[in-house]
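With one protein chain removed, the remaining protein chains of the complex are shown where they sit.
Per-chain numbering from 1; labels A, B and C assigned in written order.
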Amino acid sequence: MDSRFRGVFPPVVTALDADGNLDETSFERSINRMIDAGVNGLFVLGSSGEVAFSTDERRRQIIEAAVRIIDHRVPLLVGCIDTETKRVIEHARVAQALGADAIVATAPFYALGGQAEIERHFRLIHEAVDLPLFAYDIPVCVHTKLQADMLIRLGLDGVLTGVKDSSNDDVSFRFLVDSNKRAGHPLVLLTGQEVVVDGAYMAGADGSVPGLANVEASAYVRMWQAYENGDWSTVRKEQDFLADLMRIVLVPQGVQGYAAGVGAFKTAMALLGIFDTNQMPEPVLPLRGENVERIASVLKQAGLELKRNVEEVSASAHIHTL
Amino acid sequence: MDSRFRGVFPPVVTALDADGNLDETSFERSINRMIDAGVNGLFVLGSSGEVAFSTDERRRQIIEAAVRIIDHRVPLLVGCIDTETKRVIEHARVAQALGADAIVATAPFYALGGQAEIERHFRLIHEAVDLPLFAYDIPVCVHTKLQADMLIRLGLDGVLTGVKDSSNDDVSFRFLVDSNKRAGHPLVLLTGQEVVVDGAYMAGADGSVPGLANVEASAYVRMWQAYENGDWSTVRKEQDFLADLMRIVLVPQGVQGYAAGVGAFKTAMALLGIFDTNQMPEPVLPLRGENVERIASVLKQAGLELKRNVEEVSASAHIHTL
Amino acid sequence: MDSRFRGVFPPVVTALDADGNLDETSFERSINRMIDAGVNGLFVLGSSGEVAFSTDERRRQIIEAAVRIIDHRVPLLVGCIDTETKRVIEHARVAQALGADAIVATAPFYALGGQAEIERHFRLIHEAVDLPLFAYDIPVCVHTKLQADMLIRLGLDGVLTGVKDSSNDDVSFRFLVDSNKRAGHPLVLLTGQEVVVDGAYMAGADGSVPGLANVEASAYVRMWQAYENGDWSTVRKEQDFLADLMRIVLVPQGVQGYAAGVGAFKTAMALLGIFDTNQMPEPVLPLRGENVERIASVLKQAGLELKRNVEEVSASAHIHTL
Partner (left out) sequence: MDSRFRGVFPPVVTALDADGNLDETSFERSINRMIDAGVNGLFVLGSSGEVAFSTDERRRQIIEAAVRIIDHRVPLLVGCIDTETKRVIEHARVAQALGADAIVATAPFYALGGQAEIERHFRLIHEAVDLPLFAYDIPVCVHTKLQADMLIRLGLDGVLTGVKDSSNDDVSFRFLVDSNKRAGHPLVLLTGQEVVVDGAYMAGADGSVPGLANVEASAYVRMWQAYENGDWSTVRKEQDFLADLMRIVLVPQGVQGYAAGVGAFKTAMALLGIFDTNQMPEPVLPLRGENVERIASVLKQAGLELKRNVEEVSASAHIHTL
């Protein structure tokens, strides 16, 4: 196992200004805040990093900014997410050229295939790009689940360095951890969850990739350290606090999916003064009014101090009228 | 919360003889073994209790046998599982007449509906039958997920006593536990998992309903007691042991679903001398030969002592030739 | 192929009085109306015949009433729909004893299995009951699709007489028709659709099982006769009329699934004076007010003459307050 990749690796939410451009100032503020909190690495261009919404130029901007800001303080993982192998390899080569420390790829999507194509996909990416490769298991987006035996085989063959598991299938994750242990622990296994990280640690995860760490990284760092020390009461206490906070994604009404989830993260970050706006990438609209109010209320209940009020945040983003 | 229903409540696997009849001797041996191990209650006619395969007469036999064998030593929950409300109420009335302590019902299935019909379904069952009612959340079988806000409302209204969560959605379960706590803990929340019970306990579950307890109940009881004592290292150690053991459901080849899952439980129980046969209900065939061998191997690796060999178990069940 | 089962076989919607009992008078009126229109047979206790909502006693009442009313004028198919084999066989034996001419069974549901269990399921039913057996392919309810090669094999082996295809997968149906033809046409292939029966006839279907025929059977009979005569313009014209009429299931608002679909059929039948009430089986509520109005409007646009007004129909059913 490559121990550089153990611990807390937040998927970095992308900061936009009201025109929809990358807001490097807010982006830097957020990244520094997470590094200062003690995260073990950062993951840009993940699902919550709006990779699917980002043009190739935008992806390049995000990587360049992250490389510059992070400046080797922690490892940088870059999501190279696209429909099929050759497109992914193009992204991976750009990421490598720009200074990524590792790349992250999902199973192919859009076209229909089977496990044989998925395995060949990862082997081809590994052959093409000389960087540690993480498999990103996210069936809710790509509509296939990565099979444990394939992942272990790719780990033993040196193709995969690790797995980011966002499958929301804790039973499979448990068996994957066990299989990995039996195989000599070739893979770094990171859970992509926010509110059941405690369970993943009980199972033996090597770390976590929680989107909520963009809002509150310290508690995830404390939970990780408690796990390393075998202090399960603290693990549980921190997870309880974070689960309360994660309700920000449940309270928005009249929206769904990305608009509610990443929309809530960005809104919380704007309320906390981390981001200047809660602008979302088209065609997703930013949260406003009562939905911002609901999120503010959760933050306050969790004891966080708001730097801006509901009206300011509601006015921070621009909605293009069609 | 009704504290009678906290703790470990194994879903009782049904013992069949080689003719497919209920094998009361094996059934009694298994139930006594679990009660002796210290389980807090038992649940017959659940999904792994082959309720879907059981005629009304067979359901009656199972309840009568369970009532007689248990003899009030622990509470008896009875699955009243059928497609729609009136059929469920019929089963529930039989269960009540025969001595059940609580009944368990899923959302309606087969016909298509929405949350409104599901809520009305539970309210009608509660109105018809004067027994504690558990909602059984098992989307893999009924293809709808029970919504947390509905469950809490039904708990506060006294309709539901608790929930058996077999949704394999640990994130939703985490939020359900939190919502229940905020609402004053009206519901007993039991996880239906086997290998991530530790995570459910970290989340605050009130107990578990693990099918694997038919094979090995003691470790689940020890895990529960450790949880009650805040001894998380023991919780984790017991879960590790049980996750290893649960690989019996992963090793069978050429079969899937019920044939592999409950098929493995019955085969392990036959190898351990608990059941006389590993007979399955039609149209499911019993495991034989190499699949029995694979399960025996997992049991031995886990340190369990086999009472019968692979050949004996393979010959114990009858396959009707068509 | 058993030619008794070619043509139009409406799935008979069940008439309830305001107390939820079987309304034999309305049931008789509806059955006679369809036989008078020239249907080739009738199918009771299908999905739209509320089999999933019907207790065993209710199922028996429906079969007895249908046998009495039909009195051998056309063949009677009876749905023997339940979770697994032994339960289905019990229903099938009752149906046979009461005078069914054929039985209809789905794949097993609730418990998870594979094609091996499905094939054994049909073989066991055939072995147990000496009546023509139809496989009912309805993945929206049972969540598995019947594979064409298995169906053809069961047809050639004399296990299956035919298939009622409600899979809403016209491509698979097309290939099934072709495979059946190549195999010597062992199976009677009936489509369970309402608005694409013309396409199924183009593909070579042996008949149809349209729920909408409860509202308007004559047009389905005319479409069938036109198909038999190779008069495709008339086939198309009748289908156009029926597709317009079928919008009754699209117009209800605030309801979904069974409540909208069969709810609209019953409401239309009440407006047309066929049924005395539009009472639905619990936990489904009858349509009222504006939804009845919307259905009445579609019927009028299609040129049908209403016998009762919206208020009368809205008041015809009883909603039990919880």
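The rule is short, and it goes like this: a residue touches a chain if its C-beta (ideal position, glycine included) is under 8 Å from a C-beta of that chain, and two chains touch if they have at least 3 such contacts.
Here the structure is a predicted model, which is why all the values come from computation and not from measurement.
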| item | value |
| --- | --- |
| For the chain not depicted, the shown chains it touches | A, C |
| Hidden-chain contact residue, picked from the options C:101, C:137 or C:198 | C:198 |
| Residue of A:117, A:244 or A:290 in touch with the missing chain, whole complex considered | A:117 |
| Full-complex contact with the absent chain, from C:83, C:96, C:208 or C:239 | C:239 |
| Missing-chain contacts mapped onto subunit A | 47, 50, 52-56, 58, 81-87, 90, 108-114, 116-118, 120-121, 123-124, 127, 140-143, 255-259, 261, 281-285, 322 |
| Footprint left on subunit C by the chain that the document does not show | 168-171, 174-175, 178, 193-196, 198-200, 202-203, 230, 232-233, 235-236, 239, 243-244, 247, 250 |
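Keep in mind that, in the parts below, only the chains that are shown with their structure count from here on.
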Residual chain groupings, excluding subunit B and keeping positions: A | C
| item | value |
| --- | --- |
| Cα-centroid distance, subunit B relative to subunit C, in whole angstrom | 35 |
| Length of the line joining the C-alpha centres of subunit A and subunit C, rounded to whole Å | 49 |
| Residues of subunit B touching at least two other chains | none |
